[in-house]
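Would you mind keeping the following structure in view while I ask a few things?
Missing here is one protein chain; the remaining ones are kept as they sit in the complex.
== subunit A ==
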Amino acid sequence: MSIKHHKPLISVENFSFGYDPDKEPLLKELSLTIHQQETILLIGPSGSGKSSLSLCLNGLYPEAVEGWANGEVKYNGTPLNQFKKGEINKEIGVVFQDPESQFCMVTVENELAFTLENIKTPREEMAGKIDSILRTVGLTEEKHRPIHELSGGNKQKVALASVLLLNPALLILDEPTANLDPASRFEFIQLIHSLQQERGFALLIIEHQLDDWLPMVDRVIAINRGGNILLEGKPEDVFYNHADQLKAEGIHIPRIVETVLDGNGGRVPETNRPLSEEGLVSWMNSSGMDRIPTNVQARGTSASGRNEVLSIRDVSFSRGKRSILKGINLSLHEGELIAIVGKNGAGKSTLLQVMSGILNPKTGSRLLLEKSYETWSEREMRKVMGYVFQNPEHQFITDTVYDEIAFGMKLNGVNQDEIEYNVHQLLQRFHLLSHIWSNPFALSGGQKRRLSVATMLEDTPSVLLFDEPTFGQDAQTTKELMQMIQTLQQQGTAIVFVTHDMDLVDSYCEKVYVVNGGEVSFSGKPDELWQKPDILHEAKLRLPFRVRINQLLENLHVDEKEQGVVMAHANIH
C-alpha cells in the first residue's frame, strides 16, 4: 500500500495526558501518526492508557474527565481544538467494550435514528439510511426490537452500525469483542474486515486477544506501563523481533508468533514470519512440524480413584415460567479442574449459582462432600466452598485490604494472632502486602481480582467456583491467576469455572461441560469435544487455537497425499 505518500489523517505530536496535574501523567510525550485507510493495532498492559488515548484522539478527553493534556493532536493537519463541538466525532467513530452501556434509546431503530439526528440528517433520508446500514451489518430482522433483548454480539453490531452512520474516516475499536462468546467474536471481526475493504476507513484496534485481527493489521503500536511508546512498526517486526520485550511488559503475544518462536527454538525465522493461521500452517509444514503439542503437564491426572466432592443429579431450575436449567447432571472430584462453556444466556452462570447453593432448584438432588445441600448450615458451607464473582467489586465488604481478608476469620472466631499471621501469608502469596491498608475499590483491575480470590482462601476450600475469572485481564494477570488456580488444584481443591476462552479450556481443564439452552449438550474431555463440530457450532463455540492449526495441518497433509497419488498416476501413464 502506498500509505506513506498521503498526508497523515491523524498526527499526534509530543502528546501527554493525565487526570491529576500533581501525579505522573498517564500518557507521556507520545508522537504517532495514522494514515488514511491504515489499520493500526494498539497494544499495552491493562491500565497503560490505551482507551484514554483513543478518547483523546476523538476530542472527548481531556474535557470529559477534567484532565489535562499537553502537545497536539491534529486531524488532517488541523488541531482538534479548532473543530466545533461534535464536528470531530463525525470523522472519528468509536465502538466501546461494554455492550450494556453504549446506548441511550430503547429500540434498534431509534438508536440509529439518534445518530442521524445528531448530525442533522434531513428526516426524509433517515429511513433509507437506517435500512441500508441494518442490511450492511445483517440486523434487518432486529430493526424494531428493544436493544436489551439482543445478544451481546448483536448489541455490538448495533453499536457499530450507529457509528458507521457517521461515515467516519477513522474507526476506533476499544476491545469491542471482550464480552462476546467465541463464535460471535469471530463473526464481528470478519464483519469489520469486510466493511473496511468496502468502505476504506482507517482502523485503530485496541485488543488483548490479537490473533484474529493480525491478518488485517498494517502497523502495531505498543505502549508500556509508563505511558510511553514501547515499540512501533510492522506487525512481523514488532511481534517476532521484540517478543521478549512485549512479554516483559505483560502484553499478550499472538499465539501464531508464539508457536513459530517455540517451534524454531526461540530464534526468529529469517525469511518467512507468518501472521495468519494459514501462513502458520504452511510455515509449520515447510519446517517439518506436524502438530502443536498438547500442553499436557498443565492438566491433572485422571479423576478416577479420587473422591467425589460435589454432585448434582437431575437438577432443573426456572425463573417464573421460564425454564433456565433442565435435568442437569454434574459431578466433581477432588483436585479436578472443570470448565462450563456455552453461548451468552445459555444458563452457565445460573448453573454455577445452583452449585454454590445461592439458588435452590425446584427438582433434583445436590450433594456436597456426600452431604445433601439442605443439611449444610450456611456458615459451614461457605467454609468449604468459595465463589469468585465476575466483578470482584461485588464481593468487597470492608474498607481495607486487611479487613477484607480477615473478615471471614473474624466471623469464624479465629484468634487475633492467627488472623494476623494468615492475612500476611495470603497477602504475600497474592502480592498485595504493599496495599494492606488500601481501600479495595482503589486497587487496579488485576489486584482487585487477586484480592477477590484471596478472600475465598482463609481455609483451603474443597470447592472453588469462578465466574469468568480471566475476563478483561491482560496476559500477566491471566497467567498469575492460572498459576494460583493450579496450586490450589494440587492441594486438592476442586475448581469449576465458567469461561468463553477455549484455549484456557484446552490447556488446563480435565473435563468440560457444554451448556446449551439450559441442558448439558456435552460433558467429557476437551479433546473429545473438539471432535464434535455440531455441538461446538450450536453452542457458539470455536475450536481452540491449537486444535484449529492441527486440523488445518492435517488437511494439508491429506491434500498433499492425494496430490501425490495423482502425480504417481500421472507418472505411470
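Convention: a contact is a pair of C-beta atoms (placed from the backbone, for glycine too) under 8 Å apart; a residue touches a chain by one contact, two chains touch by 3 or more; residues count from 1.
One rule holds in what follows: contacts and distances are computed from a predicted model.
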Record-based protein name (UniProt) of the chain missing from this complex, from "Cytochrome c oxidase subunit 2", "Sulfate adenylyltransferase subunit 2", "Thiamine permease" or "Acyl-CoA dehydrogenase": "Thiamine permease"
Which of A:Leu26, A:Leu116, A:Val220 or A:Leu536 contacts the chain that the document leaves out: A:Leu116
From A:Thr33, A:Asn89, A:Thr470 or A:Asn516, residue that would touch the chain that is not displayed: A:Asn89
Identified contact with the non-displayed chain, of A:Thr177, A:Asn224, A:Thr455 or A:Thr493: A:Thr455
For subunit A, the residues touching the chain missing from this view: 55, 58, 60, 64, 85-86, 89-90, 93-94, 96, 98, 100-107, 110, 113-123, 126, 147-148, 159, 162-163, 166, 353, 356, 358, 378-379, 382, 386-387, 389, 391, 393-397, 407-408, 411, 441, 455
